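With one protein chain held back, the other chains of the complex are shown just where they sit.
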Amino acid sequence: MDLIYTREQEDFRMEVRQWMQENVPAEALSSFDASREGFEAHRSWEARLNAGRWGMVTWPEAYGGRGLDLIRWLIFEEEYIRAGAPLRVNQNGIFLLGPTLMEYGSDAQKSRFLPTMASGEEIWAQAWSEPQAGSDLAAVRSTARRDGDDYLLKGHKIWSSRAVYADWAFGLFRTEPDEKRHKGLSLIFFPLDAPGVTVQPIAQIDGETGFAEIMLDDVRVPAFNRLGEEGQGWSICMTTAGFERGLMLRSPARYQMAAARLVALWKRLGDDAPQSAQEGVLQAVMDADAYALAIYRTASKLIAGGHIGAEASTNKIFWSTMDMRLHRTALDLLGPLGTLTEAAPAAEDGGAWLDGYYFALSGPIYAGSNEIQKNIIAERVLGLPRA
Amino acid sequence: MDLIYTREQEDFRMEVRQWMQENVPAEALSSFDASREGFEAHRSWEARLNAGRWGMVTWPEAYGGRGLDLIRWLIFEEEYIRAGAPLRVNQNGIFLLGPTLMEYGSDAQKSRFLPTMASGEEIWAQAWSEPQAGSDLAAVRSTARRDGDDYLLKGHKIWSSRAVYADWAFGLFRTEPDEKRHKGLSLIFFPLDAPGVTVQPIAQIDGETGFAEIMLDDVRVPAFNRLGEEGQGWSICMTTAGFERGLMLRSPARYQMAAARLVALWKRLGDDAPQSAQEGVLQAVMDADAYALAIYRTASKLIAGGHIGAEASTNKIFWSTMDMRLHRTALDLLGPLGTLTEAAPAAEDGGAWLDGYYFALSGPIYAGSNEIQKNIIAERVLGLPRA
Amino acid sequence: MDFRFTEEQEMIAETLESLLGDICSTAHLRKMIDAGQTYEASRWQALAELGLCGVLVPEDLGGLGLSEIEFVRIAEICGAFLLPEPLVESAGVALPLLAQICGTDTALKDIVAQLAVGEGHAVLFHPAMPLAAHADTARFVLRSDGKRIKYGRPGEMGVQAQLAADPLTPLFSIAVGEGCSDSLPSEQIEKAVATARDRGALFAAARMTGIAQSALDQAVAYAREREQFGKPIGSYQAVKHRLAEVQVAIEFVRPVLYAAAALVARGDDLARAHVAHAWLRAGETVRLATERAVHVHGAMGYSWEADIHLFLKRALVLSRSWGSRDLHLEHVAMRTNRYGALDAERLFGDPR
Partner (left out) sequence: MDFRFTEEQEMIAETLESLLGDICSTAHLRKMIDAGQTYEASRWQALAELGLCGVLVPEDLGGLGLSEIEFVRIAEICGAFLLPEPLVESAGVALPLLAQICGTDTALKDIVAQLAVGEGHAVLFHPAMPLAAHADTARFVLRSDGKRIKYGRPGEMGVQAQLAADPLTPLFSIAVGEGCSDSLPSEQIEKAVATARDRGALFAAARMTGIAQSALDQAVAYAREREQFGKPIGSYQAVKHRLAEVQVAIEFVRPVLYAAAALVARGDDLARAHVAHAWLRAGETVRLATERAVHVHGAMGYSWEADIHLFLKRALVLSRSWGSRDLHLEHVAMRTNRYGALDAERLFGDPR
């Protein structure tokens, strides 16, 4: 066990830090879920990142990456977050579909989709859920009917994050209509501006439209848009879900930064900070540390050839619980001011803690509800019997 | 709503207080689960109580009671506990079987069993569980075969509290061998010294033998010993379980006294008390208050002709959770000293907090596990569907 | 000793419940939100016609002359229905304070009488309540530092709009102007303000309790309907037990809440500790109830479309009103220090 960065890792950190200092926009971009304008501003940022070859540092150089290992990715993320760089509007692409493509895609598919993903030319939405298929994702009813070299997609997707402004979406479709549940499903990509696609924004708890319904009415896409074999959709989807729950989407730096902001708030409030919230502040610092250490440990294992399995589920429960706890503590520190939105003159930190609380509330729901994760841990890690 | 005791209630309190002052043994009796001697000392105390007509104040005078209402019972309990009077060795009788007998028993049965119960001449054990029937009580296999005016009892009961030294036990037996689950069960009493009864003590977590296994091999008892109709056992048992979970077995004064002792410990420790345990102390006081208020409210409803239903289940979850929390706080206050048994020279309060913690640990298990109670609340109070 | 509401008390509650069921459904509330409104005059009028605007005002000043025992149920029901209008703020807190301090001042007495029949509303700012709802449209704004009271019209008192999480709770801060009236500090004022503060915390607790029950009810309704894996999600223990735990929590707030109301009503010096207890537990319970209800709703719970977020947001605002966790824990600690725990005798004893 060696918990010291190498000289090369330290040098890499300095390189990232310098680039970020020179390139991160001084003014925060407006939300990518609130307007087309904010969305496009984030797309431009993705392009700028890509120009510096920072789009996705773990990817091979051929696809716009740098071929770096996960420890460097963690260092990159730390510096990215430390610099206050914008949220990644293409996170469904780079963190979820990207790694999946790398594992299951043909060379032609990788060449077609990865570079434009890294550059932000094509921003991706996910299209997993359907009205009757939420936690029970295997209940998807949307179909992909083969027609020559094409598929005709039909169905109704919902809770598709980024779908309002994105260019592409990926989702599960039943390619064998007689098969049930996990069988006969395929993972297929479709452009969101294709004929037959209707996108209906859904307002969230905070009024923004971070997700949408997608109606597909005989949307024609080439069979090239299918990832992996026909009928292999479920197992590919589980791989992607692992990325979603686990390492990639939720880099530890984000929580360390949130904990640092909480500590700063606590110090700023000084004697006005309620005594009874102090333990919550310490808890947040410990949580963020524990999560960071756990991820470094997992990264070390993966680099040495290990695989991420049910750890993705334990990670997901931990980060979602931590995030709720941290934001509750922040609101407790703020008292009445914690309930003010950014539009209120007296709001602290521009209402960010309230926004963060709302977002944290979604943590136990998305990327597979925590109830589903506990089933997975109980059955696959502990070996308890299925119901 | 009138939350003031009447003059008569206050006078009653003073009467109880005075009697207790004059009669409660100066020295604590030794445990009724640890030795025959301790058990018999408690029996004598029951006799003394009964001589003062304090055996069970809510019972009719004919059976040794005073015909008082539940508010007075609560006042009695407060004074009983305040005086540090001994635990009731006959609690399975007076708090569980007694009220059930009052509801379902014939006059002859009441006359036969209640006075000797009130006086402690006959101490009762319960015999609900069987090795394969715990949370799933309806899985009982023990049988009662009719033979003329008698039953022949056969089977294997377990976790029978007080059975090691008690005189009688009551339990569920299948009187119709072809019926399954909740059907064909009857509630029957049997003497623990009857031919064919073998009692095998079971050592508890603390080394005492508070419960036992009972093997019944064609134990002959008269049909007179059956409570209610043949086959009515399950619904009678549910009534008894309601008493067990709810009001009777767990009088609020017990928790108020425990909270008072915790506050006293906290004050005694002064600056040595860990700051982080303070909220636990306040929590204990609030818990005890909340429970007392809830029980007074329930008592008021019952006096006005209401019934106790699923409240028994919410009560049970609350008191068992409260008791765990309170004792954890006590151990936290004590630090290393909290792990010492009464035999240790440095033990605080004679190791009572450790003993109390062990006992509290059993709370979520006995009287119907908390998991079962949550099912009951979800299905009967909230109306959620059965699995 | 009878810990039940009287038939009259139950009737007031049932009448209000039935009225709000008719005129304060979430469908009504959504129309208001869409229209950018936070107050509906016709609903206020309906409440006034029931006499509810003057429940705690003595009869000789034009009110019903009832007690906190009646009002605690009213506040609970207002919570359950997310009533946007400031009935609790005015009739529960600001107005009874005004009635207590108006003395022989006929101008003030007139105002009390008018407010008691619902001609406008009053609000109170206090160190434990720095952000008050509906202050801009108040007929009368009171502000106390605990020792003195200033009052005046909203313009005179310098109220400033603060946008809160809850779209139906328009919050305001205050910067007291120079021109408005002012009371002299006195023991009587101090006591009256302390009681108003206790009422504020008590009725906030009551509203939170009402919200908790409504949030639970909605989660239950959704869990009975929504199917996954071929069964209603409410048939899974993961959902069942979480919701049962919320019910348990609610059951052990109510007795505390009602007892606290009775103690405030009789001016008992234990009142404050029990108000604090009710406030703390109601706050924890409503957080548990609303967060779990959101989660039981799944992605739907994160949408604007499901009603549950309205309950969550109101709870957020209320649970941070009328004092902090620290303050209320301190009040509980005072009881602990002074009385010890085994004092049902004390709690229910005759205070004379």
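Worth pointing out:
Per-chain residue numbering starts at 1, and chain names A, B and C are given in the order in which the chains are listed.
One rule holds for everything that comes next: contacts are C-beta pairs under 8 Å (C-beta built on N, C-alpha and C of every residue); 3 or more make two chains touch, one makes a residue touch a chain.
In this text, all values refer to a predicted model and were calculated from it rather than measured experimentally.
Considering the whole complex, the residue from B:Gly270, B:Gly305 or B:Pro345 that touches the absent chain is B:Pro345. Although one chain is not shown, part of subunit A still touches it, namely residues 1-6, 9-10, 13, 71, 74, 78, 81-82, 252-253, 256-257, 259-260, 262-264, 278-279, 281-282, 284-286, 288-294, 296-297, 299-301, 303-304, 311, 314, 317-318, 371, 373-375, 377-379, 381-387. Not every partner is drawn; the one left out touches subunit B at residues 129, 132, 134-136, 139, 158-159, 202-205, 207, 211, 274-277, 324, 328, 331-332, 334-341, 343-347, 354, 361-362, 364-366, 369-371, 374. For subunit C, the list of residues touching the undisplayed chain reads 236-238, 241.
To be clear about the criterion, only the chains that are shown with their structure count from here on.
Put simply, the chain nearest the middle, going by average C-alpha positions, is C. Per-pair tallies of C-beta contacts place B-C first. Centres computed as Cα averages put subunit A at a distance of 40 Å from subunit C.
Counting only residues that touch two or more partner chains, subunit C has 236, 239, 329.
Within subunit A, residues 276 each touch two or more of the remaining chains.
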